[in-house]
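Handing you this structure, nothing more for now.
All protein chains of the complex are present and in place, except for one that has been dropped.
Chain IDs A, B, C, D and E follow the sequence of writing; residue 1 opens each chain.
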Amino acid sequence: MSQPAESWLPTLQTANAQAGYELAVKLGRLAVKLTQPSADVRDQLRPDYDHSSAQLIAVAQVVATNFQTIAAANNYWRG
Amino acid sequence: MSQPAESWLPTLQTANAQAGYELAVKLGRLAVKLTQPSADVRDQLRPDYDHSSAQLIAVAQVVATNFQTIAAANNYWRG
Amino acid sequence: MSQPAESWLPTLQTANAQAGYELAVKLGRLAVKLTQPSADVRDQLRPDYDHSSAQLIAVAQVVATNFQTIAAANNYWRG
Amino acid sequence: MSQPAESWLPTLQTANAQAGYELAVKLGRLAVKLTQPSADVRDQLRPDYDHSSAQLIAVAQVVATNFQTIAAANNYWRG
Amino acid sequence: MSQPAESWLPTLQTANAQAGYELAVKLGRLAVKLTQPSADVRDQLRPDYDHSSAQLIAVAQVVATNFQTIAAANNYWRG
Partner (left out) sequence: MSQPAESWLPTLQTANAQAGYELAVKLGRLAVKLTQPSADVRDQLRPDYDHSSAQLIAVAQVVATNFQTIAAANNYWRG
């Protein structure tokens, strides 16, 4: 997934809540990539979930869980 | 989803618990929008989940998770 | 869901654990109401979930998640 | 579910971890009772979930979530 | 499940992370045992979940949730 010299998750700190939310989305995708490394297979699966309301809701659950982590890591971007 | 100059998630701070709950609902929808950007497809999927008790419960689970984050971010709107 | 002058979630503070648990149940229902505003449709869906053990368990999961939030908001009604 | 004078959830404090775990099991059942008040219906549903590995796992998920709350409420019964 | 004199969950404190993880696995099984006390039925259900990837993932979710609790109870075995 990465060349030795680059990191795909260098930090959980983000500039603001929106960037944190985007990172939460990315984190969910990372788990899928690490479990199914084939981009071809992942592309074939895309219509299965982006045209299924049940699976889109499940994606939102993963994002919500990752956003909890990232928000806590950033002290909720308070102050 | 947004023009460069506008933010769709500027802060997790809300005036009160009710506004926090509404933000939790919005957060869940954001994940769906970022995964399925087509408003047409999302509109077609709506009857699939808003007429399914199982999916409505799954939506409530996503909202509950996001509300945890937002409530913590606001110190539970205590005192 | 509400007249402008009234709030449907004024606070997370409750007098005791039992009242907190009841609020957790209410919070789960709020998410459903905000997603499916039609009381008629919700009434039609009721037998789907209150006669399904799988869906009742899913409801209990939502309540458990909301109760975490409310219990934390009340410092677990300690002391 | 209760006579006015009695409480079905007086406290989250328990003497030890085991009593806390038992309370977590009880909490999950409370949500089901509040959603499906009929003991007859609940009894009819019992074989659906206690002979289904998938539903027993879902029950364990609810208990795990409630146990998180109760364990935190008791400072994990440390010391 | 236990003789009066013995406890099946005496403490959440463990010597290290690995023992904590093993306790998390045990906690998940406890919920199943308390819900389905018959060892015969549980044995009959075993192939249903240990040959189902979906159910094994659900088991992993339960373990992850219980491990959160145990890890917090042990201050993450830091230092």
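Quick note on the criterion: a residue touches a chain if its C-beta (ideal position, glycine included) is under 8 Å from a C-beta of that chain, and two chains touch if they have at least 3 such contacts.
Since the model is a prediction, treat every value here as computed from it, not as a measurement.
S.K.: State which residues belonging to chain A touch the missing partner chain.
M.R.: 7-13, 27-32, 34-36, 41, 45-46, 48-49, 52, 54-55, 58-59, 61-62, 65-66, 68-69, 72-73
S.K.: Can you list, in ascending order, the chain E residues touching the missing chain?
M.R.: 16-18, 21-22, 25, 49-54, 56-61, 63-65, 67-68, 71-72, 76-78
The criterion applied here is as follows: only the chains that are shown with their structure count from here on.
S.K.: Strictly by the touch rule at the top, which chains does chain C share as contacts with chain E?
M.R.: The shared contacts of chain C and chain E, listed by label, come to D.
S.K.: Rounding to the nearest 5 degrees, give the angle of the rotation that lays the CA atoms of chain D over those of chain E.
M.R.: 60
S.K.: Give, as an integer number of Å, the spacing between the C-alpha centres of chain E and chain B.
M.R.: Here chain B and chain E have centroids separated by 32 Å.
S.K.: Which integer distance in Å separates the CA centroid of chain A from that of chain B?
M.R.: 16
S.K.: What are the residues of chain D that contact at least two other chains?
M.R.: 49, 52, 54, 58-59, 61, 65, 68, 72, in rising order.
S.K.: How would one label the connectivity among the chains shown: line, ring, star, complete, or other?
M.R.: Line.
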